[in-house]
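Here the complex is missing one protein chain, while the rest keep their positions.
So that you can tell them apart, the chains are marked A, B and C in the order they are listed, and the count of residues begins at 1 in each.
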Amino acid sequence: MSVRLTFDPFDPGALLSEFSRGRSETGAVATFTGIARAEAGATVALELEAYPGFTEAEIGKVADRARARFGLDDVAILHRVGKIAPGEAVVFVATAARHRRAAFEACDFLMDYLKSKAPFWKKEQGPGGARWVEPTDQDHADLTRWEET
Amino acid sequence: MSVRLTFDPFDPGALLSEFSRGRSETGAVATFTGIARAEAGATVALELEAYPGFTEAEIGKVADRARARFGLDDVAILHRVGKIAPGEAVVFVATAARHRRAAFEACDFLMDYLKSKAPFWKKEQGPGGARWVEPTDQDHADLTRWEET
Amino acid sequence: MARVLLFGRLSDVAGWRERQVDSPFLSALRAELSGEDAALGEALAGKGVQVALDQVIVRGDAALNAGTEVAFLPPMSGG
Partner (left out) sequence: MARVLLFGRLSDVAGWRERQVDSPFLSALRAELSGEDAALGEALAGKGVQVALDQVIVRGDAALNAGTEVAFLPPMSGG
């Protein structure tokens, strides 16, 4: 399992190459890549702050829960921090499992967590200045889909 | 949109690199890679036959439906044919959308179709000889999830 | 002369994948193939076997032109 933060732009394809190699019993690899949107010029840059150490540890706990819950063989998460230009990848999640349903659901679950609850603070730099972003109602609603009853 | 068949092994990461590049308004890219499982030695090779031209056209029709239904920006599908060794990628699907729910659902929908209904004929070569495989009940059940009422 | 293609287990039953057959109708072509090889005739009439003429699935009988591609498709297994 791997949970990492990076200040540098990254290629999600290079991560998938590495993650999918040599898996003769895995069967299914799902990935998600989140890309910074330009919003037709409304956002000129995104800035993400993390708490190094704490952020990876919190994400790691949720990744462990996903592994157990969905029976994953492996998980990899890479998250950008710092200034991110439109078109650059912000987050990459890969999940490996024997069957595709588990791989898809775990990837979806991890993204819902990362987008709404993970320890990041997000600032959008637009033409009218910068503003701190808080999670949307949709992000919270997405996360309630995974509550275990 | 791209739908292709290949007789040669491929690296899913190289496809994701190409697919995710230069997407400043896309936001979300989901992928799925299906890998031939060794089944602890029970399967030594998989052989997939397609009907060239017909197979791509049938998959293309379903990809078009997925684009319309989930509001996708783009779709790419690459499918191996011929003999496939354990650990090699069999299928790669990538979907691009503004938001992650649409990208995930479209990728999941396309995989359910490709695994159960797409025009392929599959032969598993095991230690006891070869046998033609037909879709499982689980594959059919997965597909009914997408019926529009 | 129609060009006949067999896929999946059908080509294993027949021992060939592609042949030219001279028949004016699909029904006549089926009879011709059955007459030569009863096991293949039975397999072609089997449950779930579809026929495509020039890559379009058809049901029932149809006229065959010179060069029509006739493909017999057993149940598709997916990838």
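The rule is simple: contacts are C-beta pairs under 8 Å (C-beta built on N, C-alpha and C of every residue); 3 or more make two chains touch, one makes a residue touch a chain.
This one's a predicted model, so the numbers in the text were calculated from it and none came from an experiment.
When the full complex is taken into account, the listed residue touching the unshown chain is A:91, out of A:38, A:91 or A:107.
The chain not shown here is touched by just one of A:15, A:30 or A:48, and that residue is A:48. Annotation for subunit A: contacts to the undisplayed chain at residues 34, 48-49, 51, 53-54, 57, 79-80, 90-91, 113-123, 132-135, 139.
Going forward, only the chains that are shown with their structure count from here on.
The geometric centre of subunit A is 50 Å away from that of subunit C, both derived from CA atoms.
Inter-chain spacing, taken between the CA centroids of subunit A and subunit B, is 23 Å. Under the contact definition stated at the top, the residues of subunit B that touch 2 or more other chains are 34, 115. None of the residues of subunit C touches two or more other chains.
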